[in-house]
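Here the complex is missing a single protein chain, while all its other protein chains stay put.
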């Protein structure tokens, strides 16, 4: 998994029917706590908010975090990292 | 998922039979809204046009966006990002 | 697989139910024994401790190392490398 | 998918039995038509020749392009890009 910080949400009106109802968040990847130039758009499954540090699962395993495993996404926010 | 901008289409006359009928688009990946040097060829599933900003699902999850899940592709355009 | 060194653990109170009980470790990837700038958060399956060099399996194969294959993770520590 | 140019073939006499009969091509990845430093060895499924620009599917989806889906490969040439 990757650690990242939620920097915003992404709105897509025209999208795959299976994605309707999913909340898309833009996540900036952190490496060792430092911000990188890599950004991933993920479906939120835990009610993450902007500014929170989250755990991101990518690839086909990501869909296991969703109630509908057929959602065509490759990245899901699966946890919120506790503030230190 | 990744955000990208559709910069063109790709024509392939000699291709796998399972890909006949698929529309291939060349997508330039965006990171935090900025253009990168990375390009992915994706099957379109939402009627994306050149110049539009899109959401791209990669890997085996991408095929869930297609009506025929056996299409041998690893990238599908699954949504069009609303203009801000 | 990748070789890495366990540098810490990650605490997430609000997380996917399927992840409850999993221990998250932050692993710094090694290339040819040298530390890199890449870090992966992995579920531990072998009792790895901070400072140990470990083997990391990523992607959907990682879940095969867990007793519950439906855990939504994409990285698992599957072995501890013997000290040379 | 990725666009690439076939630069040669790879001969492997000692290989997995499930790979016997597969033709391995070395493909140089193109980004926006420009050659990169990335090379992938792919199984050919469309009769691609050296010098041709091809479409490459990677990951587990690649195997869907082969008549035997159990071939242990992660990259298959699935189309030849029409010359512009």
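We just call them A, B, C and D in the order they show up, numbering each chain from 1.
Heads up, the rule we're going with is that a residue touches a chain if its C-beta (ideal position, glycine included) is under 8 Å from a C-beta of that chain, and two chains touch if they have at least 3 such contacts.
Just so you know, these numbers come straight off a predicted model, no measurement behind them.
Although one chain is not drawn, its touching partners on chain D can still be listed: residues 7, 10-16, 18-19, 24, 26, 28, 37-42, 59-60, 62-63, 70-75.
Taking the whole complex into account, chain C touches the unshown chain at residues 1-3, 31-32, 45-47, 55, 57-65, 76, 78-82.
Convention: only the chains that are shown with their structure count from here on.
The multi-chain contact residues of chain B, meaning those touching 2 or more other chains, are 59-60, 62-63. All chain pairs that count as touching, in label order, are A-B, A-C, B-D.
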